[in-house]
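All protein chains of the complex are present and in place, except for one that has been dropped.
Labels for the chains are A and B, by order of writing; each one numbers its residues from 1.
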Amino acid sequence: MKHTSSIGKSNKTVMILLVLGLSTIIFPLYMTVVIAFKQPSEMTNSISGILSLPKTWSLDNFREAMRVTDFWHSLGNSLLISVVTIVLAVAVHSLMGYALGRNKAHNKFYGFVYLFIVSGMFVPFAILMMPLAKQTAELHLANWVGVILLYVVFYMPMNVMLYSGYLVNIPIALEEAARVDGASTWRTYWSVIFPIMRPMHATVAVITALAVWNDVMTPLIIMAGSGENTLPLAQLNFQSQFGTNYNLAFASYLLSLIPILIFYGICQKQILNGVTNGAVK
Amino acid sequence: MKGKGMKYLGLSLCGMAALALSGCGSSGEDGKIEIEIVQYKPEAANYFETVEEAFNATHDDIHLTISSPNDAMTILKTRFIREDYPDIIGIGGDINYSYFVDAQILADITDYKGLQEVNQGYLDIAEALELIPTEGTYIVPYVANAAGVLYNRDMFKEHGWEIPETWEELTGLCQEIQSAGIRPFYFGFKDTWTCLAPWNAMAVELAPADTSKQVNRGETTFAKEYRELAEKYLQLLPYGPEDPFAYSYNDACTAFARGEAAMYPIGSYATPQILSVNPEMNIDSFVMPAGSAREDRTLNSGIDLGFCVMADCPNKEAAYEVLDFLMDDENLQKYIDAQNAVPCKKGDFRLASMLDGMLSFIQEGNMTDYQDHYYPSEMSVDALLQTFLIEKDVDKFLNIFDTNWQRYNRDIIRMVQDYEASH
Partner (left out) sequence: MKNDRKRTFLLITIPILALFVCFNTIPLIRGVVYSFTNFRGFGKYDWVGFRNYLDLFTDARVGKSYWFTIKLAVVTTVVVNVISLLLALGLNSKIRAKGFFRGAYFLPNILGSLVVGYIFNYFFTYIVPALADMAGIKSLSTSILSSPGKAWIGVMIVCAWQAIAMNTIIYISGLQTVPEDVYEAGGLDGATGWKQFRHLTFPLIIPFFSINMVLCVKNFLMVFDQIMALTKGGPAQSTESISYLIYNNGMSGGQFGFQSANAVVFFIVIVIISVAQMKFSGSKEEQL
């Protein structure tokens, strides 16, 4: 954004504030890293003790955490579920967002469907748990396919809301131009609207990825007894009522943070370089 | 472009569902009888893995699978609603067991021979857990845990402190420890469930073992039975940390391991966590004295893990064979060593050193079940206790206890009273 020259001065203030705000993130992160490297026998309740650096920087905790969680296998399951969910979310939810966003203002039916779906966001998961556990088993979906289907449904309300919100700022004239060229609505969507919504795809992808990546409850109840684990499920190994191995747990959480951080890195460039600035005129 | 394909996205989703449909329904492929155990103690997963291997290596006709999932209760409940029952479940002797018996999903195993080797005390405890007296036996008690007071053996030796055997001796000891500049107790009351540990340990001496059942029959009230208990509990607080509600179970374990207190009123299950912080620590335990007569003392002990055969299990004989294997002295000893547990089976077993102070009670069979095994979890008695310890209002607490009990147990009370009327 290259407007006005007075920006230079305010940039410094912005920088300073951002750096200050960063301390609220650096500190917990520092604690996480330090604890991940320590041994249980180095844990104390004193402040100097917890903030001190570990005696040795050995990767043993990480190795052990990977063994306990059967890391590569669980990671594979988590990746499979997340990737398929994200692809489906971007495809299905953007379509739905488009259909509803374009019609909800002037058509009663679409307006109702929009509210109906968005209100699905407010259903407390606890009430759905038992019926879903039963229903997925009846449909023979008590496996990762079922988990993905449920995710596509669970995140539909929020994503549809996001997409149709984004559409407000995309002029309908763009579509009309394409229509004049003889393209069908379906084609116009994929060749004009879908690409324009790229920043929103990235946003939806990030938000959905986050929710899916850390979710314990859905795989717990749907995949129960299937013998398959996702990373968060495997990480439950570190905590029981009578004892939690924080050192291994923290090491494991740091490991599982890496894929999602990389994914965010890729997506945030898309959010950042939104094509709309050039396209919508 | 990809347009056409996307049009049928809804259809392809259904297709995926159908695909998944075809991928199920395999069992007992090589003619072996399949036995599946789901047990609720993930910390014992390693032990059960070795048992599973050893069993399968020595049995040609039965194939055993044992899973030790995290949050096993949620998993079990979701599987029950799907009517997808394992053959055997390993659970604790608490209110869930009572509910399962009441729901008639467990098999009567009176004819299982291994029951004769189980310590009668634990069979009685199991019997008592049934909401209304039910014909039959539904659980094989495997191991028990014990709660009382853990103490720092080296610290006690150094100062020449004696193990207290009455309430007066206990408070006297606390004052003595305090005057030596040491904190007598550590509490981790931020985790509400730890509020139940001293409560249970004192209740076994101060309240009738079947208080809850008496209340259900309308014979007494908690206000009557629990008053002394509540008052004595409050007297313990000054001997603990200043703001016990700030510290979690984990904090308390760490503090006790670091020598910040001489005693920690908690169950034997806490020792692994304490030893992980300080592997050299020398821990022992004693039965918490709550009354004035030393012979009134009884060990607070309940079924930590027992095995129930599900009513749905098609091969009871095979299930019994698996139970025999689990109950084998050698295997049981391995479990005891790994988990510092107390066996429910009669016989000579080596117990962990931190149970030394409780040994005589175990050998005599002088034990009483946890009061909280009768409390429905949704009533959150642990949270009520925490509130009570913060507010320190005995009358209000007992009053709330009684009203909440009636509210949360309405259906059970009606059931019990119907039973009483017809018997």
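One rule holds for everything that comes next: a contact is a pair of C-beta atoms (placed from the backbone, for glycine too) under 8 Å apart; a residue touches a chain by one contact, two chains touch by 3 or more.
Keep in mind that what you see is a predicted model, and the values were worked out from it rather than measured.
*Asks:* Just checking the interface: what residues of chain A touch the absent partner chain?
*Replies:* Its contact residues with the unshown chain are 1-4, 6-7, 10-11, 14-15, 17-18, 21-22, 24-26, 28-29, 31-32, 35, 45-47, 50, 92, 95-96, 98-100, 102-103, 110, 113, 115-132, 134-135, 149-150, 152-154, 156, 158, 161-162, 165-166, 168-169, 179, 184-186, 189, 199-200, 202-203, 206-207, 210, 213-214, 232, 235, 238-239, 244, 246, 249-250, 253, 256-257, 260-261, 264-265, 268-269, 271-272, 274, 276-277, 280-281.
*Asks:* List the residues of chain B that touch the chain left out of this view.
*Replies:* Counting over the whole complex, chain B touches the hidden chain at residues 7, 9-11, 13, 73-74, 77, 80-81, 95, 99-100, 102-105, 190-192, 242-243, 245-248, 251, 376-378, 380, 383, 386-387, 390-391, 407-408, 411.
Criterion: only the chains that are shown with their structure count from here on.
*Asks:* What is the distance, in whole Å, between the centres of chain A and chain B, each centre taken as the mean of its C-alpha atoms?
*Replies:* Measuring from centre to centre gives 37 Å for this pair.
*Asks:* Which bits of chain A are touching chain B when the two form their complex?
*Replies:* 40-41, 43-45, 91-92, 95, 129-130, 133-134, 137, 139-143, 145-146, 149, 152, 186-187, 190-191, 220-221, 224-225, 227, 233, 236-237, 239-246
*Asks:* In the complex, go through chain B and note every residue touching chain A.
*Replies:* 1-3, 6-7, 9, 13, 16-17, 19-21, 23-24, 38, 41-43, 45, 67, 69-71, 74-75, 78-79, 81-82, 84, 86, 193, 250-251, 253-255, 258, 260, 269-270, 272-273, 276-279
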